[in-house]
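Of the protein chains in this complex, one is absent; all others appear in place.
And then chain A:
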Amino acid sequence: MFCEKAVDLLRELQRASDGLLTPYNEDGVRQVLGELRALYIPNQQDANISRAEERSDLLPTIKFRHCCLLRNKRCLLAYLYDRLMRIKALRWELGSVLPNALRFHLAPDELEWFNQYGRSLAKYMHSIGSEGLDLVQDTLPPKSLFIEVRCLQDYGKFEVDGLNVPAEPQYAAFTAEG
């Protein structure tokens, strides 16, 4: 039926919980584009006929097909745009290198968009102040300055910002030291 495939694409995205990225449904997109063409061609023909023969009984069909065309276009663009927003969120959460598992969920064009967005963002962050500021860090207000660090392996003495830290099981260090 008309526009069903387009709405299916959107439902697929809605079902994915909480902004998760689903694999790119290339088949679905191709079907929607095919349906667009399948609607447009008879519409053109009918429009020509009704203009040439001055018939008005074809007008409702033409109008209906045109509405379906517009709805398909809108649903398809909404699907693509929502995916782009989810991919953008990945850049903020995971940085500029995506894990392999997620990379396969992106279409090649989406990957290109992701890289370009990363470049724009990096250029902007670099332009802040004189040395640039990493906006992806510090997403939560700092609650405490110190974090507890546990040594897993005995490396001996380790220098942390001027302090000699003994290889004890547990100690406190500045959060900024990472």
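Keep this in mind: contacts are C-beta pairs under 8 Å (C-beta built on N, C-alpha and C of every residue); 3 or more make two chains touch, one makes a residue touch a chain; residues count from 1.
Criterion: contacts and distances are computed from a predicted model.
Think of the chain that is not pictured: of "Pyruvate dehydrogenase E1 component subunit alpha", "DNA replication complex GINS protein SLD5", "NAD(P)-binding domain-containing protein" or "BRCA1-associated ATM activator 1", UniProt labels it "DNA replication complex GINS protein SLD5". Checked against the full complex, the candidates A:Val7, A:Leu21 or A:Leu84 give a single residue touching the omitted chain, namely A:Leu84.
One chain is missing from the display, and on chain A it is touched by residues 29, 33, 36-37, 40, 69-70, 73, 76-77, 80-81, 84, 88, 107, 109-110, 112-113, 116-117, 120-121, 123-124, 127-131, 133-135, 137-142, 145, 161-163, 174-176.
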